[in-house]
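Excluded from the complex is one protein chain; the other protein chains are retained at their positions.
On to chain A.
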Amino acid sequence: MLSRTADNLFWLSRYVERAENMARLMEMGYRMALMPAAGDGNRSEWASVLSASGCAQGYDPDMPLRQAEVADYLIFNRDNSSSILNCFENARANARAMRTAITAEMWEALNNALMELRRTAMHNLAKTDLPEFIDWVKRQGALFRGATDSTILRNDGYDFIRLGIFIERADNTARLLDVKYYVLLPETSMVGDGVDNYQWTTVLRAASSLRAFHWVYRDDYSPYHIAHFLILNPFSPRSLAHCSEQITNHLEHLARHYGQRSPVHSLAVETYSLLTQTRMDEIFSQGLHEFLSDFLKRNQTLSSAIAETYYFGGQ
């Protein structure tokens, strides 16, 4: 497979996943903002969403940190490279550059999503009914993944698509959990009260994991279990452990397929081992934020190593 094609497939799926996760972040902000103000009316939900999204730096400091402005920035802002609109534009540009490597179904899912998103009606919907818009974005992600799963050959191209999905998803789950950290930061005394618990369940909800969680832990919505579910539980499809397992599997598959191993494989296994061998209390005592920051760094290193190993930048 052409390196450029692999590069495009990898980023194509990353961008679709990212668009969806931007929506999830906003869902979380939206739900948290519905709660009575914690402390002295200190509303930091939307600032937290911005920080967690990783695109706080580009946000105009003169703009108010309200839903309307932040959501518009995260959805439609052209200067924000991770805005949902840019994610879909980039995904489609990647798809177009290697049209022969993806199926018609995948192309249509992507193309339709972008066409619809460009309509002004969408702009209005995002303004008046954010939850509805968020659902729309998640649906587009599901459509694209569904089209991919049911139509594309299980060759190396599929591995690169899946690598893109899980690198991005791991990144996003870690960021979602980090929102909780940012929101809680000024009010550590609130740990364990009603607001705190509500915020934790909101994290679950934004990860579309509320029901799944319930099946595993019943109604024990303790931070310990919620963090465990999203970090260490290998059965949770958005957990860091699961993403890491998938990444390891697909890299292994490529190694077998190409008959060649490289440092990227050890790197992936190392992170995976960390996630299977660490206990939740160790993470909490080390500090959740510190643990997540470390993970985000590892994930980024892994992404660069994949690009290097498979010559994304040429050779």
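Rule of thumb we're sticking to: a contact is a pair of C-beta atoms (placed from the backbone, for glycine too) under 8 Å apart; a residue touches a chain by one contact, two chains touch by 3 or more; residues count from 1.
What we mean here is this: contacts and distances are computed from a predicted model.
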Which of "Branched-chain amino acid ABC transporter permease", "Circularly permuted ATP-grasp type 2 domain-containing protein", "3-methyl-2-oxobutanoate dehydrogenase subunit alpha" or "Anaerobic dimethyl sulfoxide reductase subunit B (Iron-sulfur subunit)" is the UniProt protein name of the chain not shown?
"Circularly permuted ATP-grasp type 2 domain-containing protein"
Among A:20, A:45, A:156 or A:178, which residue is in contact with the omitted chain in the full complex?
A:156
Residues of chain A touching the missing chain are 1-6, 96-100, 111, 156, 160, 254, 258, 260, 310-311, 314-315
